[in-house]
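Below is one structure. I have some questions about it.
Removed: one protein chain of the complex. Kept in place: all other protein chains.
For clarity, chains are labelled A, B and C in written order, and residue numbers in each chain start from 1.
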Amino acid sequence: MLIVMHHHATDDQIRTVQEAVAAMGLQALPIPGSERTAIGVLGNQGYVDDAGIRELPGVREVIHVSKPYKLVSRDFHPEPTVVDAGGVLVGDGQPPVIIAGPCSIETEAQMLASAHLVKAAGAQILRGGAFKPRTGPHSFQGLGVEGLKLLRLAGDAAGMPVITEVMRIEQLEAVCRYADILQIGARNMQNFDLLKEVGKLDRPVLLKRGMSATLEEFLAAAEYIVAEGNGRVILCERGIRTFERATRNTLDLSIIPLVREMSHLPIIVDPSHATGKRPLVPVMAKASLVAGAHGVMIEVHPDPDRALCDGAQSLNGPGFESLMGEIRKLVAFIGY
Amino acid sequence: MLIVMHHHATDDQIRTVQEAVAAMGLQALPIPGSERTAIGVLGNQGYVDDAGIRELPGVREVIHVSKPYKLVSRDFHPEPTVVDAGGVLVGDGQPPVIIAGPCSIETEAQMLASAHLVKAAGAQILRGGAFKPRTGPHSFQGLGVEGLKLLRLAGDAAGMPVITEVMRIEQLEAVCRYADILQIGARNMQNFDLLKEVGKLDRPVLLKRGMSATLEEFLAAAEYIVAEGNGRVILCERGIRTFERATRNTLDLSIIPLVREMSHLPIIVDPSHATGKRPLVPVMAKASLVAGAHGVMIEVHPDPDRALCDGAQSLNGPGFESLMGEIRKLVAFIGY
Amino acid sequence: MLIVMHHHATDDQIRTVQEAVAAMGLQALPIPGSERTAIGVLGNQGYVDDAGIRELPGVREVIHVSKPYKLVSRDFHPEPTVVDAGGVLVGDGQPPVIIAGPCSIETEAQMLASAHLVKAAGAQILRGGAFKPRTGPHSFQGLGVEGLKLLRLAGDAAGMPVITEVMRIEQLEAVCRYADILQIGARNMQNFDLLKEVGKLDRPVLLKRGMSATLEEFLAAAEYIVAEGNGRVILCERGIRTFERATRNTLDLSIIPLVREMSHLPIIVDPSHATGKRPLVPVMAKASLVAGAHGVMIEVHPDPDRALCDGAQSLNGPGFESLMGEIRKLVAFIGY
Partner (left out) sequence: MLIVMHHHATDDQIRTVQEAVAAMGLQALPIPGSERTAIGVLGNQGYVDDAGIRELPGVREVIHVSKPYKLVSRDFHPEPTVVDAGGVLVGDGQPPVIIAGPCSIETEAQMLASAHLVKAAGAQILRGGAFKPRTGPHSFQGLGVEGLKLLRLAGDAAGMPVITEVMRIEQLEAVCRYADILQIGARNMQNFDLLKEVGKLDRPVLLKRGMSATLEEFLAAAEYIVAEGNGRVILCERGIRTFERATRNTLDLSIIPLVREMSHLPIIVDPSHATGKRPLVPVMAKASLVAGAHGVMIEVHPDPDRALCDGAQSLNGPGFESLMGEIRKLVAFIGY
């Protein structure tokens, strides 16, 4: 931690800050400068709460050097983590994982068709939403537990592990009964109670980045899960909210290499939610893999024009098969 | 709903769209233009899901005229709503409500001191957090139910209704036992299950705007609560996330008059969380009231420099008393 | 400057950084921590370019303590600056300045009507645009020098100093011939050549904040002007670009008290461009003054529905008179 004093800070004010630091059991090291004095703080084990310092007279700014996460960082865990997601390995040294399926679970026929379609095309994990977060209360909200059963049925029929979103703690038991992998959605990335609960489970978790979450907050959210004992976390970039509305969100691909440098956790990309536009999905899926993503999650619907949710960003069968053909070539080229 | 076709859309494509609209039980009215054709959709009752339309060949854009909320809008409920919040009336024609207290509940002494302090200065409602959402898992997370008891105790001692944040459905019973008003925090604004549950209660709710929520999403979140039967919703602007980091968030005061025009619900402002800087709180509190806010929520701590949470944005006793003196004069000037 | 090393940085890497700092003629002070070492840099006069440091092996981050501005800061110039703007004093201790007039200069009749209207209502400075920045090339671009003459004519007729935007260096001579105050628009806030040229003039300058400019960049832009010798700079907050599109821009009122703390320059607010909506302008003008703005700039048009530019945010005559009545009361209340 570095405490930057105001230009006009008095010697007394500087001394008071040093004493406050000492009272926290830490060491204070003044760094006099030509314009102002800064005070380095030594001896802390991790992130220090600056509440007792920031408002002392003469203090202009407190700069944190430590981060609000540690377990998920490469600094303290240099080896990459490979997550076993229902039998599929996700992470460094593995071919990229392809998760595919419809946004919403609608009917048995739709789920079976989706599962066979994506399996035949080469996807390894089946996705489908039973609990749907929707902006307004008057939109379709998902089938609930009935949907979970259809997802399991379809996954078993096609021989694929399945992933679905869990929105609240009470759903955890049901979701764990039917799903192999838990998904935490963007709107729940800072639902800290939910994070802690899934942290207590022995189940892989896909954590989506919040719509306005910084990379630091994203990693700190993963830290909540890992700190409870569950280290099987897969991160997922799905676009952030910016002023640009030509796409649904702004896909922030540059964080892929950055996360790979800063964290040992695997990270995948969801180009469907990020762009919100079907024609952009295949090209952004490929760009994601070249950027270093450990996989992609793609919305696929056997009949997107009749989908109850997000049809506009879903690929149909032939579209997904064609993308998978291109991905196979790309993966061979990259050389996994 | 208006469907805008591509410049090069064929007559066949236009016809197909018209048929798809008809199949939804709605009327399609083509509007030929010099550059392109648009198709007006008539006969819908509220928001229409455009999934079956948006991806038809030749469609460039679908523009929604209806909004994802209705119950909270002035269009359908022109009379302003005045919410009874633990005996304090909040809304049009009422003097602005002042909610004050510490960010976190820490000790009995701290809560009693806070309650007497803010009561004496003129606040009507006592705030205090028992469950604290924190970015990283290694920070203080709140006292939980013990905190709720201290909050109640302090409120009773000072003769004030109390408000506290509820973060998950399982906490609702406990929170309702001890608190008069429920607060939904910014991170939970789109925790739709939580919104629905508080919508079923007979208890006033303070709903904070999400960090990256548009005004439309904010009102749609309130709609979730009202749609379940609980019309006692108070909105709260607390700053949005932007590129500017000189303040903790960017306080979006312009939405105050806009919400007052679009919705019948009352809206207050939290300048403490918005700015994150103690010296800015009083001036922005006053600007909020002039902008038309129905009240403000202010963080006050008897000893901010030792607060376990957000001390840097809390006023101390004399600071709050001084602000209340200024607010009283301002309110007299505005002339409630 | 503080150089933060990686957790795993070697002693050799730390030594190399120390040597690089020494080679820049500065002192390096290592601050060993439990997680990593930081290196304080001493002896710099102002902002240091970190290009030679940031990419040395083992360096994780370089944190600047000095700012890219100095002349405009209170640290080095504690006394507030009062700018003489065509005879009207703007700054601390002065009643707030009211600048009013149409977005675009259209006709002699329109300008004369506007000038007499705003003068009668109590405005001190007349505004009007002769050179208009427009998103697309097919919109009205302003009358140019003819417009400048009409502005001067109207100002003289009503006995008011006039302000107008200058968009390029070649316009400076003409604009200086006709206008008392130069306005630099948001799109030109980082047109550094233009800033330098107006910095060489003996003419007050109104500098608008760029649409995506941080407060630091805003002050650094003002520094360009002041560094050339022209200290008569008035800052103007006019809203920033965020994800929220319910208003044209997001008016960032919280920076008003912050600028007053950090800089000695006066700052005013343009609620017309910020909100883009006529009904919001009066209320946000008043909130701006309560937030501490040294004035406001208001778009007024005798017949807004026929304005060639931005009519939707312009007040008409009665609207402006009514606002001025309220401002007068507010100013009396605040007690200038």
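Criterion: contacts are C-beta pairs under 8 Å (C-beta built on N, C-alpha and C of every residue); 3 or more make two chains touch, one makes a residue touch a chain.
Keep in mind the model is a prediction, meaning the values are calculated, not measured.
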**Study point:** Chain not shown, its touching partners among those shown
**Key:** A, B, C
Check your understanding: Which of C:Ala22, C:Ala120 or C:Ala312 touches the chain that is not shown?
Key -> C:Ala312
Check your understanding: Which one touches the absent chain: C:Ile39, C:Leu151, C:Met167 or C:Leu251?
Key -> C:Met167
Check your understanding: Where does chain B touch the missing chain, residue by residue?
Key -> 2, 4, 6-8, 29, 31-36, 38, 40, 42-46, 61, 63, 65-66, 75-76, 78, 241-243, 245
**Study point:** Residues of chain A in contact with the chain not shown
**Key:** 212, 214-216, 240, 242-247, 250-258, 261, 274-275, 277, 279-280, 283-284, 286-288, 290-292, 329-330, 333
Check your understanding: For chain C, which residues touch the unseen chain?
Key -> 46-47, 49-52, 54-56, 68-70, 133-141, 167-170, 187-188, 190-194, 196, 211-212, 216-217, 220, 223-224, 227-228, 241, 278, 304-312
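Note that only the chains that are shown with their structure count from here on.
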Revision key, fill the gap. dist(centroid_CA(chain B), centroid_CA(chain C)) in Å evaluates to 31
Review point. For chain A and chain C, what's the span in angstrom between their mean Cα positions?
Key: 38
Check your understanding: Centre to centre, by mean C-alpha position, how many angstrom separate chain A and chain B?
Key -> 26
**Study point:** Residues of chain B touching at least two other chains
**Key:** 212, 216
